[in-house]
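To keep things clear, I will list the structure first and then write my remarks on it.
Every protein chain except one is present and positioned as in the full complex.
Order of writing sets the labels: A and B. Residues in every chain begin at 1.
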Amino acid sequence: MSKKILAVDDSKTMRDMVSFTLKGAGHDVLLADDGVNALSALTGETVDLIITDINMPNMNGIELVEKLRADPRFRATPILILTTESDDGLKQRGRAAGATGWIVKPFVPEKLLKVVDKVCA
Amino acid sequence: MTDDVAEGQQVPAGFDPRLLGKAQSDVDEQDVQRGKLVQYVSFKVDDSEYGIDIMAVREIQGWVTVTTLPNTPEYVRGVLNLRGTIVPIFDLRCRFGNGLTDATPLHVVIIVAVGERIMGLLVDAVSDILTIGTEEILPVPEIEARSDQRFLNGLITVQDRMVALLQIEKLFDIDELVARVGAAAE
Partner (left out) sequence: MLPAMTDDPFAQFKLTFFEECTELLTDMEQNLGLVESGSFDNETLHAIFRAVHSIKAGADAFSFKRMVAFTHRFEFLLDLLREEKLAVDEPLVDTLFKSFDVLSDLVSFAQNGEEPDAEYGQDALAAIEGYLSGDVGSQPAAEATTDKPVVEEKTDQAVVETADVQSKEEGINHFRIEFTPKEAMYRHANEPLLIIRELMELGEITTTIDTERLPELAKLEPEDAYFSWVFELKTRYGRDDVDEVFEFVIDDCDLTIVTLGDDNEVVSVDVSPGHAGDDDDDFGFFVDDEALKSGVVDANPKPVEEVVAETKPAEVKAPAAAPAATTPAAPTGPTAKAAMPKSASIRVDVDRVDRLVNMVGELVITQSMLAQEVNNSAMDQSSNVTNGMEELSMHIRELQENVMSIRMQPVKSVFARMPRIVRDVSKKVGKKVKLITEGETTEVDKTVIEELADPLTHMIRNSLDHGLETPEERLAAGKGEEGTIRLSAEHRGGRIVIEITDDGRGINREKVLSLAKEKGVVAEDASLSDEEIDNLIFAPGFSTADEVTDLSGRGVGMDVVRRNIQALGGRVSVTSTPGVGARFQLTLPLTLAVLDGMIVGASDEKYVIPINNIIETVRPPSSDVETLIDGNKVIRIRGEYIRVVSVARMFGDVNASNDPSKGLVVLVEADGGKVIGLHVDMLAGQQQVVIKSLETNYRAVKGIASATILGDGSVCLILDIDALARMEVPKIKKPELMADSFVPKQTEQTEMPSAEHLEAVTA
């Protein structure tokens, strides 16, 4: 089923790859290049899933997750964080902030789609 | 704009020779694709008939006044505006060493693509679209002393007429052009 997904990454390459993969599977994709712009993209907009990078300027992914979880509209929205390696420290911080799961970069398309299916109703 | 040229779109006063080719001959498309058959646009310069690969031909139009380019070889008649692209026009008669063509609106310019470049060839008249088997192409005899010898890559006979097949890359050697750019920049 088609989902509306917000992908947040400061790297254009990553955004493109995530977007390409998701769109290829028929999902609608919104993009933002940092936490601040992610929040403004979500003004008056709800999504089925948020995928966010951690290391970003202006507002990093952890802060973004915290802010989203504090917003009643996004309390139940699955949030996946993108990390460069299986970095447990980062994952724990993501977890503490309220993230649902993580995806390790680089990812293969099948894996990303599988995870999306997994967390999206 | 170049895209338009490459796609051979219809233009006023011009026609797409490939359409003509399809209409005139019952060519089996597959044969053409398999390379058994090849198609040439044939045209006249003075009393000789020449053919160029139809795949290189973009369009054909009547002669119009061109803007003269200074400091270029005599056979470069100048440049014209082909839907926004500046296209050089070469006088084939002159290129073959037989002097400038006294061009009139009845003369014809064949727009061709050579690699990435679009150029026009000033000829006397376009005569036909020829569909021939590759086996019909004969090598150019070494001994024959034609002024255009070095530009040919084969000869064919069509209804008792001899048609010399031109290799347009050789007419305006791209390397030569590149070398000249360097020289011109001096």
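Going forward, a contact is a pair of C-beta atoms (placed from the backbone, for glycine too) under 8 Å apart; a residue touches a chain by one contact, two chains touch by 3 or more.
Everything numeric in this text was worked out from a predicted model, so none of it was measured.
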item: Residue among B:V41, B:L80 or B:I132 that touches the chain left out of view; value: B:L80
item: Residue numbers in subunit A that touch the chain omitted from display; value: 10-14, 16-17, 20-21, 36-37, 54-63, 69, 75-80, 84-96, 98-111, 115, 118-121
item: On subunit B, residues whose C-beta touches the chain left out of the figure; value: 1-2, 65-74, 76-81, 84-88, 100, 103, 117-119, 177-178, 180-181, 184-185
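Operating definition for what follows: only the chains that are shown with their structure count from here on.
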item: Gap in Å, rounded to a whole number, between the CA centres of subunit B and subunit A; value: 58
